[in-house]
Structures are given as structure tokens and as C-alpha cells.
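Complex shown without one protein chain; remaining protein chains in place.
All chains are identified by letter, namely A, B and C, in their written order; residue positions are counted from 1 within each chain.
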Amino acid sequence: MNITTLLILLLAGAIVTLISGDKLASRVALLFSLVAFGFSLNLLFQFNQGTDISFVSNWIDNPKVAFALKADGLSMAMVLLTTALTPLIILSSFGNNFNNSKNFYALVLLMSFAMIGTFLAADGLLYYVFWELALIPIYFIALIWGNGDAEERKKAVVKFFIYTLAGSLFMLVGFAYLYSKAGSFLLEDLYKLELSDNEQFWIFFAFFLAYAIKIPIIPFHTWQAKVYQKAPTVGTMLLSGIMLKMGLYSVIRWQLPIAPNAAKEYMPILIGLSIAGVVYGSIVALRQKDLKKLLAYSSLAHVGLIAAGCYTLTVDGLNGAVYQMIAHGFVIVGLFFAAEVIFRRFETRKIKELGGIRSQASGFTSMFMILVLASVALPGTYNFVGEFTVLYSLSQVNLWFALIGGTTIILGAYYMLRMFQHTMLGETNTKVFAEVSLNETIVFVVIIGFLLFFGLYPKPINDLVNPAIKEILAVINR
Amino acid sequence: MQVLISIVSLGVFCLLAEIFNLRKLLVPITVIGLLAILGISLNLWSTDNSLDTQFSSMIATTKFSSAFSTLFILLTIFLIAMSDDFYKDHQAKFSDFIAIKLFLLTGAIAMVSFTNLAMFFLGIEVLSISVYILAASERLDVKSNEAGMKYFLLGSFASGLILFGICLVYGATGYFDMGEIYDLSQGVGLPVWYPIGVALIIIGMLFKIAAAPFHFWAPDVYEGSPTLTTATMSTLVKVAAIATLYKLVSGFSVVLSLKVENIIVVISILSMTIGNIMALRQKNVKRMLAFSGISHAGFMLMAFLNIATAANNLLYYTFAYALAGISAFAVIIMVTKNKDNENIDNFNGLGKANPLMAAVLTASLLSMAGIPIFSGFFAKFMLFSDTMKVGYIIVVIAGVINSIISIGYYFKLVLAMYTKDFDNNEYKPTNYYTYGVVAVLSIVINIVIGIYPSLVTQLLK
Amino acid sequence: MEMNLAILLLLSPFVGFLFNVFFGKKVSKGFSGTIGTLTVVVSFLLSVCFFAQLNQNGKAFEFSLFDWIQVGNFKLNFGILLDQLSILWLLFVTGIGSLIHLYSISYMHDDENMHKFFAYLNLFVFFMITLVVGSNLLVMFIGWEGVGLCSYLLIGFWYKNQDYNDAAKKAFIMNRVGDLGLLIGIFILAINLDTINFTDLNAGVVALNKTGGNQALQWAALCLFIGATGKSAQIPLYTWLPDAMAGPTPVSALIHAATMVTAGIFMVTRMNFLFDLTPNVQHVIAIIGTITALVAAAIGLLQNDIKKVLAYSTVSQLGLMFLALGLGAYNVAVFHVITHAFFKACLFLGSGSVIHGLHGEQDMRKMGGLRKAMPITFWTMMISTLAIAGIFPFAGFWSKDEILMTAFHENKTLWIVASIASIMTAFYMFRLMYLTFFREFRGTEEQKNHLHESPSLITIPLVILAVLATIGGAINLPGSTWLNHYLEPILAGKHEEHHLGSTEYMLMGIALVGAIIGIVLAYSKYIKQAFVPKTDNEIVGFSKTIYNKFYVDELYTATIVKPINALSNFFRTTLEPALSKVVFSFGSVAYGLSSQGRKLQNGNIGLYLFVFVIGICAIITYLFIAQ
Partner (left out) sequence: MGNILNEIGIENYIFLSVLLFCIGVFGVLYRRNAIIVFMSIEIMLNAVNLLFVAFSTYHQDAEGQVFVFFSMAVAAAEVAVGLAILVSVFRNLGSIDIDNLKNLKG
């Protein structure tokens, strides 16, 4: 039993979903994603037991590419994030009726498959293949099942695709160069490379383009808000919940250890850029009129902070970044789901047209509130653990970074509470808002339960991630 | 040589079949025949008789030639399989078209397995003349006429150049035999005609693969020709030409001096860029793919910068490109059949009307765009990585930028299929069965070699 | 055993919260309120137990529940520290908390969401306890933010009114400004000392100071103080507190007078060893405290909303406490915190009783003459007013006098300013009393007919608090300084007893006289001259400035909120599209080139051939002719 089974499971899930017909598709997909989740928990168990669950075999002889999947704590954490969020995301879509839903759910599973592959791949080219592969399902999900004006959506989605692909291609060039140096794509061989500073700069830069666009770090973020807005909520969740983390994960796994000197040299600029994203995203979010766009910008702000954490090159920064990735993954899925719940009832996401929901649906309000609070990193939620650790790492580098990055806790509270106030509070809305259904409640409760539990007891995640991070740091500081 | 002879015999048989009224069975018989020939070719390959000294050392079967022959035969099988339906309205000339395709294949195989320039010249002329005929085969269609005329004029001009080049080479060395020429070229003291002749031959081949600035014919001819001919040109002919170019370049042991490399760099970048940028605003799918083909020619030229790995990379690239092209054209033929043009609008709503074909077309476009797991990705990647090895990062960067641009127009088609509704309901695929099978088969092969690139890259080992 | 009790102490209100959240709606209002109250009472009783135990053996009690966050150089436990300081705070938090819960059962009885109210209140108490008993700065920070959250929830309790929601939001955000400061302070300490456990910090700070880390300590102290200004409503972050009066009155009493706002003082006292080493910061604290006291008192002079007056009074009193902190007299500040908790809670509850009686009217201009209708309310409020004004022998006299005395010894200017603030306090408090309870009723007829004393659930807490406001000073009378001794383990050897000499007596006299002057002034204006404050638009000149709170809110709006919003709009409408356009422009360039290129591809065979030949010539020339 090893990690390939997980991939096969999801791929098989996608195929079975595709042939299961439109009516059953959602349930089949849910079943498979749950099985995958269970399976990944089992893998985690084995991993913690010290069992070797990696899988390495030759794939292509020339160029020498291996089908290498390796799991360390970091990968396992990200895989679990994916497998845990996928069923939630699928479940969250149960209230929607999609045309051609078999294709839709198959794509969702396919995307999950590709993202897990990205998190596990220990071979540069394999990693790249998965990385690109993940882009295709989301492209179609956003394009076909998205909402809003078709022309505008098309523009946004195509821009997203081309833009991210453009970034990735530069990463590919980077890999090609590394291959010409190392003669192998294996992670460990790439880690061993001795690159000159100049080479490191270019490699770092090539990777940075890919990741900065994917994450996104300003000023490469322009695709984000529109796509989040136009994509169906499931797509938005996949994008914001997991796919962004691919970029951040890659920073930790690939960019920093391969080009550590460049990372060290340009650290202030990188952190500065990331933090600028925090402030910028927060400020732009203040005046957003569309719920999903607001959340998109909030996401921009949060991932900015995570990226800043990554670039500190400290144990805390990397650890905190991982924590925050997980926390943000959950909370942003929850928040987008809340937006979707509102949309299902009111057919609008314009903040101006909302309001006065609290008196009609107090349960929903409470859950939404908790998510809002988690998003602003209230202590007791897992987001706080992440944000605290990241900010702390920033303060280790330079107190000013922590201070400016820390404005997120002020500005974040400002825009989130403003949004909450105008969507949920106020005089009772004239339209009827039905209380959340069972399926919806399950999604919320799982997310909230997760955030609160690990907010108070983050040790399991910490124990999982920390050794891996230390190993990577050892490579960075070699 | 057996392969060549059997194909010609098959061609002749096709012509004879007309007499025996075997039209209905013609395509199946030809396909079966070609499959058998494929078997022969593979069999020869495994026995590995490197030099076939019969027939006055005109032809040699090498791994290189076998590999490409296999690809050509495969492509021809697909093309002929599609002919059945495509030439339905030309019953009288049906067997001619099949036969011409087979002769075209003969030319192509001769081009990759020649050891004598005479054979090369014959091969390229057989191929070219077949294509002239096919291009102009829609006799009553002005566009087809124009396409045939343009291709013919420019093509025979190029033939003249090639001939002139051959003549100069002969003049300089006194031989037509590639082996002798190779040996002589290793020494010193060849007159200046030799390189000039080589340059002229290569320029002629650059014309055939439609590299900039010799590319102008391609869009017009592709657009005007009957779609199946376009498919043939953009897959079989282009692939044959690029393989021949490689064979020539290595056979003449062209010293890749800095100047030559510079020229390759410039032409490669120019072709990629012109092809991609021009494709952006095309409405006609065939024309768009013509420009895309120009850009692919640029990519393939990139391989010549690292001549050591060029054969392998070219083989893989041509496999990827041609198979994607076949499946794309299969869908295009299916969709634009009975339409008066091949505009992108015709694809509106295909995603709903015929999801499978839409998916196949999407996959083939993705492959051409170089997205994993399709083989187009590995093809490009190998090129990039090997070009990188010899230090031509600038070309790689240009290639990357061009890959990005190319998404712009490939996805125009995808968008049309998935986001637009079809204008009228008259869309009824007629006998899309063969097209479907061809399209699916070729894209499956494409994906399989994408997942296991070693299948192809091992061929030359 | 002790550990379990401590956990019970902590979790009891949380259980109440959970009960009210999940079952509150299903049970009767009374029951939900009772559960809410009882859970706090349990905590109170346990606090008393711990207090008794501590008095017996004098040993602080510390333990860790579980590992919490681990960062690179140190591990954080979710630990609990029960020492003199935290137990003292626990006592009055849970004590006053119990009373206010009790009060709320009656006060909130008509509200449809009463169970939520109790849920929030319980949650607040839970977080407040967490804040107080946390054994390191970060656990304290949980409570710190948690009480901020509850404050937000409770200020916006009547969520249908967007103004209230605005006030709630403002409170939360301004608190968060402070929280950021606190967080940064924690970071500085953590980086330099590798620990933020209170017990380890003391030694660490001293050691660091010796090794030349004073600079860092100063910054840390300053940042912590910024945190305190947020929570404890000091300049410049005080403006949320008056707005916070939008919440139900018991909330104002509990959170915005007695407990939460004293968190800043708690924290500074907790970290006294740090502040002692950073005299510069202490000066800042003292000055800020004094100015706050004066400004808030001045604003209080002219407010007409009964709760706003009390709110400014709270700000002002908190300013005095910070003055004491800044002067290093932590015990004095703590003393004032406690007495202030008694009388200010009483005042708020009293005002709540008044508002309750008048069915929601808060404008003092529409009150008057309530003395007879609401005798208990009147008398308890009167006692508290005397206490806050600093009249002998009520609790406020002793604590405030200590502050002034300390100020006198340290810095005369501060003393003078603080004294002026005290005089103002006496003036506006009596202004409040006169306008509310004396002379004839100025409200509507209908209100007049329904004037009534509040039910006993409301009056009992009032009475208890009034009693405490009277005798509360006893815990630290000059000469019998129980509190000082009690706090000695925390503030080891730092306080100096004021030996009662002639100066001290003179100062007491001056303070008393000052208070009486204030009262007399108020009397002459509002009883003698029967002055009733003018309507809003009649106020002119400097009083208008004061009435409008020195336009601080407007200033903040103009300098911070508006620019940020403008920036946001600018980003949203201009910069974002521009950035987007930059990305698109790559595409546009390609498209433009494409259009141009199409013109070249003009279909002319002649041209094609021409270019072909040119190409050949170029290549041949480059290869063979050009050198």
C-alpha cells in the first residue's frame, strides 16, 4: 500500500463518476472523495508509524524522469487538506443543479487528483505535469459552469489560464535548466545541485513567476478576483482552498531549497512584496461590492501573509505558512460556501442587496460569524495559530514587517465585519431566507469544528509538519 | 525497399481496382494492406539491416527511416480511412485519390530512407506532385484551384532550387551517394559550391516545412485545399519534410558553424513568432492551423541546435504533432463537412452537440499547445531542455513566449465549442463514425505516448 | 483537585454559554438567565475558595493544561496561573459578573433574544477569566481578543440597528489596533527572551536589561501599552468606548466599566517588572493617562446622554488609573480599579434602572424628578456618585486620593491636572444626578404615568454594589494597607507606603474640597439656576467643541477612515483595472501585430516569391559573402 493508490483511487473516481450518469454523479463523487479521505487518513497513520509509503519508479529514460511520489509531513499535510476539503466541496454543491453534472464532478475529482499529485511529486517534471494538469479541470469548471455574463467570464477565465500557464512555462524553463545541470529531475538530486548565485537568481526568478501568479502575489494577482467571482462556487473553493496552496507549497518544496542563496539575497524584496499584498488586498477588499470579490481580495491578503512567512526562511515562517495554508484553506472554503448559501436563497451576491438575514436564520448567522472571526484570526481558531506564527517569524526578520503585515488583523477585521454587517445584520430582509439545510450544516460544522479544535490543540499538525520543515530548512541552509 | 515496393504495388492495385469496380472495398483493403506493410516495416526494423545494398545503394533502412516510415504509414492509414466518407461525392475519382495518397506515402518514405540524392529528389518530387494534385483536386472550386496553383508555382520554384543545390553538390563532390559525399565533406578542399549547394537544398526543405520567411504559401494553400488534403499537408508532408531536413543536415555533415546556428535561431524564432501571432486573428480554422503549423516548424527547427539529440526529439515531436493534427483535422472535417467555410463559428456548441468530438478536439489542441499529459508537452519540453543544454536560452524563452501566445488561438476554438450555443440545429453529423474512430484513435495514441514517452524515444536506440 | 477546580472555574461560564447557545431558545427565558447566572456564580464561589486558600499558604498556583503553539525557540502551554493578582481580578470579575447577570435576568426579560444575551455574557466571563488566569502572554491574548469579540457581539446586540452595528464594529477594530500593538510587544519579548510565560519573564527581563537590552524592553513596553490603550480606552484609542454605550446597559456596566476595560491595567500590572525598567514609557503612560482623564472629564461635562456621561467618566477614571501605573504605583491603580468597579457598575446599573423605568429614554434633558419614583435607584446611585466624586468616606475617596497623592509626590503638574479632572468629575456626576433625579419630570406624560421603581432583581444588585461602593475603600485604607500586602508577591518591594503626615492630610483635604467645589458648582447651575442643557443646535463656541467631543471622531474619520476608503476606491476603480490592463496589453500587442501581419499576407504570389528570393539572398549573403 502506498500513495499511488490514492491517486489511482481519485482517477478511478473521476472515471466512474463520468460513466455513472448525471443523476448519481454527485453522490458517486462524494463517495469516492470520502473513500480517498479515509484512505489518506490511513496513509497518515502508516506514515506516523514510520512505514515507507513513497513510490519511486522509472518513467521516462530520456529525459530521465522518474515517477517519484514521496510523502513527508509537509506533503501529507497538504494531501490531507486536499482530501478533506474535496468531499466538503462536493457536499457543498449538493444544493446546486449542474447541467451535465457527471462531467462536472469528474472534473472536480480529476482536479483533486492532479493537486494531490502536485503535493506528492518528488520529481521535477512529474511535479510540473501534475501542476499543469490541475489547471485544465478548473479552467473548464470555471468556463462552463461559471456564472455571470458569458463574455466577461470567458475573458476572465482565459486570462487566468493563459496567465498562470505563462508563469508555469517559465518554471518549466527553470526545470529544463536544472535538468541540464543535474541530469535528473529528482528532488534530492536538485537539492544537491551547487548553483552559482547568478544561476540561482534566474532559477528563482523563473519559479517565482509561476508561483507569484498562482499564489498570487501582487502585482500578479489581477486574474484572481474576476475568476473567483465568475467561477461556480465549487470552482472558487477549489481554487482558493487548495490550488493557491499549490503555489505556496511549491515555494517551500521547490523554490527555496533549490535556490536558497537567491531567496536569502532577495528576502527583503520578497517579503516586502508579499506584505504589500497583504495591505493592498485588505484595502481593496474594503470597498468591494460583490461578496465573492471581497472574499477574493481577502484571500489575496491572507496568502500574501503566508507567502511572506515562506520567504522568511525561518522555521517559524515555514511552519506558520503551512498552518496558515491549512487554516486558510478551510476558512475560505467555508466563507465561499456561506456566500453560496446566500446566493442560493437571494440570487445575488451584491452586498448592497443583502442584509437583515440574521433575524431569519440565526444558525447560519452564527456559523458565518464564526467563519468571519476565524478569517480575522481570532485566538482560539486555527487561523490564529497560523497568523501568529507567521507574524512572529516576520518579527524575527524585521519588526517592521511584522507591524505592516500585522495591519491585516486590523484591516481584516474592518472589511470582514463590514461585510458581515451589511450582509447579515440590520432590519429583517423582505425576502425570505430559509435556514440552512442539513447538508449545508454539515459542511459548516465540519469546517468550524476543524478550525476550533486545531485552534486549541494544533499539536498534531505541528508534529506532522515540523520535522519536514526542519529537513527542508536544513537543505536551504546547506 | 520492400516497403516502398509494396506501397507502390498497393497504389497500382488501387488504380486497377477501379477497373474491377472494387470502390466500396477499396478503403478497407488499402487500410489492411497498409497495416500489413506496417508489419513488414516493423519486421524489417527488428532485423535491423542497416544498409540495403540492393538497388544500387539508393535506399537504406535505418532505425531513423523505419521509425519515420512507421509514423508515415500510420498517418496514411488514418488519412485513407477518412477518405471513404470524404470523397463520397467524387466516386469517379475515388480510387485515384487513394492511389495518389499512397504514392505520396511512397515519396515520403523515399525521402527519409534515401542514400542517394537522386532518390531524394525523386521522393520529394513524387510527394510534391501528389500534393499539387490533391490541393487542386476540387476542380470546380476556385479556392482549391488557387491553392493548387499557388502551391504548384512556389513548390516547383523550390524544386528548382533544390535541384540547383543538388547540382552544385554534385559538381563539388562528383557523387550523388550520400555516403561518399559524407566522407568527402569530412575532409577539406571542397569548393565553395558545396556549401552553397547544401544551403540551397536546405532552403528548399525549409520551404517545404513552411518555415519563415518561406512560409507564405502555407496559409493560403491550407485554406484553399480540400480539408483532407490540408490534413495531409499539415501532418504527413510537414513531418516528412522535417525528417528529410534532418537527414540532409546530418548527411551533409553540415558544420554547424556559429553562422549556421544563428540562421537556425533566427528562422526558428521568426517562424514561431510569425506563425503564432498571425494565427491569433484567424477566423478560418484551417488557416489558423496553417499558421500554427508554421510555428511548429519553428519549434522543430529548434531541435537542430542540438544536433546530437535532434533525431530523437524530432521523432517525438513529429509523432506528437502529427497525431494531434490528425485528430484535430478529423473533427474539423466532420464538423465543417457540408458547410461552405471552415470558420470557427461552425464549432459553436459542439461541446453540447457532440461532447466526445469536442473533447477530442480539445485534447488535440491542448497537445499542440503543449499541456501535459499530452505528448505535445513532452515534445516541447525535450526540445527546450536539449536546446537549453547547448546554451540557446534565448530560443527557449522565445519558445515559451510563443507557447503562451499559442494558447490564445487554440483556446478560441475551445471557447467556441464550450461557451457558445450553436446557431442552427441543422448540425447532423453524417457518418461521423470513421472520423470519430480516427480522431479517438490518434488522440489515444497521442496520450499514450504522452504518458510513456519512452515508447517513441526508445525507437531510435 | 485544584487543577480540576481551576478548570471548572474557567469552564463553568463556558458551559453556560454552550447551554444558552444550543438550548437557550427551547427553555424559558428565566431558566436560561438562571443557568447563565449560576454558572458565573459557580466561578465566583470557586474564586473565593482559591482566594481563601491563597490567603492561607500564600503560594501561587500554576499549571499547564496542554501544549499549544510551538514556535521555533519556545513552546507555549495553555497554562493557568492563579496568583494574587489574577485571583483578585477573578473575584471582582465573577462577583460583579454574577450581580450583573442577576440584574440582566430582569432587565432583558422583554428581549426576544435573551438567551443569546446570556450566552454572550457567559462567553464574556469565560474569556475574561481566560485573560486573567492565563499563565503566559498569549493565553492572555486569547482572552484579550475574546473579550473584544464579546464586546463586539454585545454592543451590536440589537443588530437590527445599523448604528449600533457600526459602534460594535468600531469597538472591535479600535481594539484590534491596540491588539496589534500588544502582539508586537509580545513578539519583541519573545524574540529577546525566548519565553512569554509570566513567571519566566520577570527574571528574563531583568537579565536582558543588564545585558544592554533596554532599548528592546522600551519598545516592548510601549507596544504593550498601546495594547492597553486600546482595551482600556485611553488616548488615542478611546473613542470606541462612548459609542459602545449602544449595547444593553448591563453590558456597559460589566464590560465597559467594571471589567474588560480594566484589562489594560491588569496587563500593565502583570508586567510591572518590565515597566519598572522602562521609565520613559512610564512617563508616557502617566502623561497619556492624565490627559485622557482631563479630556474625557471635560467632554463629560456637557454630555446629555446619561450613559455617555458615565462612559466618559469611565474613560476619565481609567486615565487616572493609568496615571498611577505610570507613576509606578501599581497597587494604587489596582485599588482604584476595584473601587471603580463597584461604583461604576452601580452607576451604570442605576442608569439602566432609570432607562428601564423610562422605557428606553437616555436623554437627561427629558428626565428629572425621578427621586421619588425610584428611591432605591436614586439612593444607590447617589452613594456611588459620592464615591466617584471622591467624598469621604466612600470608596472612591480613598483610591482616588491615593492616586493624587502619588502624583503629588512624583510630579506636581500631573497632580494639578488630575485634580482638575477630579473636580470636573464631581461636577458632571452631580450634574447627572441633578438632571436625572431632581426637580420636575421633563419627559412625556405617558412616561410620567408609568414611572416606577425597578423590580427587585434589579435593585438587589444595586444595593449590594452601593454597599461595596461605600465600604470598598476599607481594603486599602491608609495605615491599614491590606491590598498592598496582598499584592506584595506580585509587586515585590515596589510600593512605598505613604506615611500619613501633614502633607497627606492636607492633600486629602484639598481633594475633598475640590470635590465639594465641583458639587457646589453643579448645584448652583442645575438646581439654583434650574438650567436645562440646550438642544444640540443651540450650543455654540467652545462648549460646542466640547459637546462634540473635540471632534476627535471627525478627526479620525477625516484622517484615517476616509483616506483608507478613498484609497480603497482608488485601488478598486483605478489601479486594479490598470494593472489588469497591463496584463491584457501583452495580448493586445500580439493582436495588433497580427492585424498588421495579415496585411502582409495579401495573397499575391508575386510577393510570396519575392520574399522567398529575398530570404534566399539574405541567407546566402550572410553565409558566404558577409564576413
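In this text, contacts are C-beta pairs under 8 Å (C-beta built on N, C-alpha and C of every residue); 3 or more make two chains touch, one makes a residue touch a chain.
These numbers were taken from a predicted model, which means no experiment stands behind them.
Chemist: The complex has one chain that is not drawn here; which of the drawn chains does it touch?
Modeler: Checking the complete complex, the chain left out touches B, C.
Chemist: With the missing chain put back, one of B:64, B:78, B:94 or B:121 would touch it. Which one?
Modeler: Here the residue in touch with the unshown chain is B:121.
Chemist: Which of B:45, B:114 or B:132 touches the chain that is not shown?
Modeler: Considering the complete complex, B:132 is the one touching the chain left out.
Chemist: Which residue from B:64, B:157 or B:411 sits in contact with the chain not drawn here?
Modeler: Once the missing chain is taken into account, the touching residue is B:157.
Chemist: Which residue from B:90, B:143 or B:337 sits in contact with the chain not drawn here?
Modeler: Of all options in B:90, B:143 or B:337, contact with the hidden chain holds for B:143.
Chemist: Take the complete complex as the reference. Which residues in chain C touch the chain that isn't displayed?
Modeler: Residues touching the hidden chain, for chain C, are 598, 601-606, 609-610, 613.
Chemist: Given the full complex, what residues of chain B touch the hidden partner chain?
Modeler: Residues 118, 121-122, 125, 128-129, 132-133, 136, 139-140, 142-143, 145-150, 152-153, 156-157, 159-160, 163-164, 166-168, 170-171, 174-176, 193, 219-221, 223-224, 282, 287 of chain B touch the chain that is not shown.
The rule is short, and it goes like this: only the chains that are shown with their structure count from here on.
Chemist: Go through the assembly and pull out the chains touching chain A as well as chain C.
Modeler: Under the touch definition, chain A and chain C have B as mutual neighbours.
Chemist: Farthest from chain A in C-alpha centre terms, which chain would that be?
Modeler: B
Chemist: What whole-number Å value describes the gap between the mean CA coordinates of chain A and chain C?
Modeler: Their C-alpha centroids are separated by 37 Å.
Chemist: So the centre of each chain is just the mean of its C-alpha atoms; given that, what is the distance between chain A and chain B in Å?
Modeler: Their C-alpha centroids are separated by 42 Å.
Chemist: Could you list which residues of chain A touch at least two other chains?
Modeler: 162
Chemist: By the touch rule stated above, which residues of chain C touch at least two different other chains?
Modeler: Correct list: 587.
Chemist: Over in the complex, which chain C residues touch chain B? Could you list them?
Modeler: 587, 590-591, 593-595, 597-598, 601, 603, 605, 607-609, 611-612, 614-616, 619-620, 622-624
Chemist: Which chain A residues qualify as touching chain B in the complex?
Modeler: Touch residues, chain A against chain B: 59-63, 100, 103, 125, 128-129, 132-133, 135-136, 140, 143-144, 150, 153-154, 158, 161-162, 165-166, 169-170, 172-173, 175-177, 179-180.
Chemist: Of all residues in chain B, which touch chain A in the complex?
Modeler: 312, 351, 355, 366, 371-373, 377-378, 381-382, 384-385, 388-389, 393, 396-397, 400, 403-404, 407-408, 411, 415, 418-419, 452-454, 457-458
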